[in-house]
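Take this structure, written in structure tokens, and hold onto it; I'll ask about it next.
Every protein chain except one is present and positioned as in the full complex.
Chain nomenclature is as follows: A and B, assigned in order of appearance, with residue numbering initiated at 1 for each chain independently.
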Amino acid sequence: MTAIVQKLPLRAVAVPYPALVAVLAATLAASVVIATGIGAVGVPAGEVVGILAHHLTGGGDGTATAEVIVWRLRFPRVLLGAVAGAGLALAGAVVQGVVRNPVADPYLLGLSHGASVGAVLVLTTGSAVVGALTLPVAAFSGATSAMAIVLAIASRQGRLLPVRLILVGVAFGHLFAGITSFVLAGTDSSAAQQQIIFWLLGGLSGTNWATLPVPAAVVVTATALLLVRARRLNALVLGEEAGAALGLDTGRMRWYLLLLVTLLTGTVVAVSGGIGFVGLIVPHLARMLVGADHRRMLPITVLLGAVFLLWADVAARTLVSPAELPIGVLTAFLGVPFFLLVMRARGLAGQEMT
Amino acid sequence: MRRLMLCVLTALPLTTGCGDTRPAAPSAAAGGPVVVKDCDGKEITFARVPERVVTLDGYAAQALARLGLTGKIVGTGYPAPFTVDASPYEEELSKIPVLAERVPVTEVVAAQRPDLVLTGFSAFGGPPGSPKDADLATVNAQGLAACMPGGGMTMNGGPSGRAPLTDLMPVYDYVRRLGAVFGVQARAEKLASELRARQDAVAARTTGAKPRVMIVQDNPVAGQPIKTSGSGTIAHALLTLAGGQNVFADVTSMHADVSPEQVVKRDPQVIWVITDYTFAKAKGRHLVDQVKRNPLLTGTTAVKEGRVISASQYQVSFPSPLNFEALERLATDLREGNP
Partner (left out) sequence: MRLDIDSVSIMLGGREVIDDVSLTVPSGRFAALVGPNGSGKSTLLRAVYRAHRPHAGTVRLDDRDLWSIPTAHAARSVGVLMQEQHTGFEFTVAETVALGRTPHLGFFDRFTRTDRAAIAEALDRTGLTRYARRRVGELSGGERQRVLLARALAGEPRLLVLDEPTNHLDVRHQLDILELVRDLEVTVLAALHSLDLAATYADTVAVLRAGRLVAQGPAADVLTPVTIGEVFEVDATVYGDGGRLQFALRPRCVCPDRRCHWSCRHRTETVLTDAR
């Protein structure tokens, strides 16, 4: 066994898998606490821990300043960051598997632009039908309708072929972006224009406890559903022919997975806006660490995504404190160097990555 | 208590909303609940007079100062508008703790434990991280924004209004609503009337031909659209009241992009430079000098005749008592052609 491990020239991470999962889970837990201690207003670490301990052990809600800031503002936001990061990364991993292309991401299928179309329509039209929707519901509807349109057009006789899916997704993504810009150009609302930055670049400000349950439930459920399909997801990556040879109904599998991704991304985008890059980069990191086997990489993807977005949000709210940056800016700033670092360590730079 | 509530509710039809110039919720006795409307027409009930106020921007603070309520402000964001205020308010306002140079984030606001958060902008939650309505609820604070007519400026639906703004109703409206909330209706009414009188005085003096005026916010660059203020803005209202005619009244937004060709075609007789926007390449007089030398604008009648005037955005962008200083000066400048 040791002999085998030593023979692997490129395996930079020789940490046993369970240990890696444990380390990442511990990192996530620690990150949640630490990130809750960081913010525009200084709250002593002891007090932060005290407040969290008080509430997590069933203590009642208080109205002291530190308590409001830590428990009502920061903690749900930190948790939502973790949930959104996990969800987006997971969705990215699945989409990459479904379209058999490691440079795909959930937004490739027009989801985020669909969400922004939904949001702008609510912001700019007074129509009773659309206007009655709340922003998150509108964003979710926008994302899912966009996906529905893309899937409907990309499918031929019920079959979803990856190349078609990518082409249609990219084309419609541009169309939705165009619609967003068009609607915005026709409005005099600077508020709507600022809102659209949120929908395009994402952000976690404005999170409260009420925001959290739905995305959290969806992400947890999706993770569970995907883990019990992880081996089939592996087989799907082999493609149509090999999938059929392995007894996999690739068509049905793709539909199932894409519907799951739509639900997942739609829910996350509805509360966090279109945070980019997480869905693209985190699954890659996970694969670099533990390989392409979805059974191993999906849990790592979820944990890494959570930790990554959580810290990206910390950076977003502290770098220009007491103002805030759009989180999409940070995911790119943090993601690329981290990605290059891992890529170098894994010696992948010299390898073909088709 | 219940009787008092009922009394307020029956008074509701009189309660002011956006675009409503009638007097604000009258005479809810000091200490009793007061109901005012927010920019979407929803009712906000104030059970008691707010004691700790955070103003997200200087505009709201300036309005409060003129109601004698500076003492209730525990902190403010975006204090830049104070720099163009006059004595004694400038000194008074400069004593308010500054929470952030820009609009502060929710956490910073929450740290002040406000019971009321005010903004001179037309909605909460514009800049990333700044408190939205839901955040204010989370931190047990109420919010009151200065409203602009025409739902185009509101956040959550409402009709996409395109009616041009032709007077300074948003200022009177905000002043009156603040007066109602703080139980100083009389003072608010007096202030509103005084301001209104100043507007009327200016309007009364404008006679004769209306010069074609173009609003410029930055030094135009060749090949790029030029930013101007459309008809839905305070600047447009000021221009109209001062006896000018906005050559770009057919666009509505605050930073509308218009094509240089249209500028040449419409040939403004006066250029009104609004300085101090953050995106502008130069500040104050420097920007005005640049605009005068700008090759795209040299062909206009305005530059040929040297009729380039200016005002700070802190006086003319958002509803504020300082709008009236800008209005009076603008009227004078337009009449005298004085740069």
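Heads up, the rule we're going with is that a contact is a pair of C-beta atoms (placed from the backbone, for glycine too) under 8 Å apart; a residue touches a chain by one contact, two chains touch by 3 or more.
Values in this document were obtained by computation on a predicted structure and should not be read as measured data.
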item	value
For the chain not depicted, the shown chains it touches	A
Given A:Pro18, A:Gly46, A:Gly247 or A:Pro337, the one touching the chain that is not displayed	A:Gly247
Selected from A:Val237, A:Ile281 or A:Ile300 as touching the chain missing from the view	A:Val237
Option touching the unshown chain, where A:His54, A:Arg100 or A:Arg159 are the choices	A:Arg100
Missing-chain contacts mapped onto chain A	4-5, 7-8, 10-11, 97, 100-102, 227-232, 234-235, 237-242, 244-249, 287, 291-293, 295, 351, 353-354
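Convention: only the chains that are shown with their structure count from here on.
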item	value
Approximate Å spacing (C-alpha centroids) for the pair chain A, chain B	39
Chain A - residues contacting chain B, complex	39-41, 63, 65, 68-69, 72-74, 122-126, 130-132, 135, 187-192, 194-195, 197-198, 203, 205-206, 208, 210, 317, 321-326
Sites on chain B touched by chain A in the complex	99-100, 102-108, 110-111, 113, 121-123, 125-132, 134-135, 138-140, 150-160, 162, 230, 232, 251-256
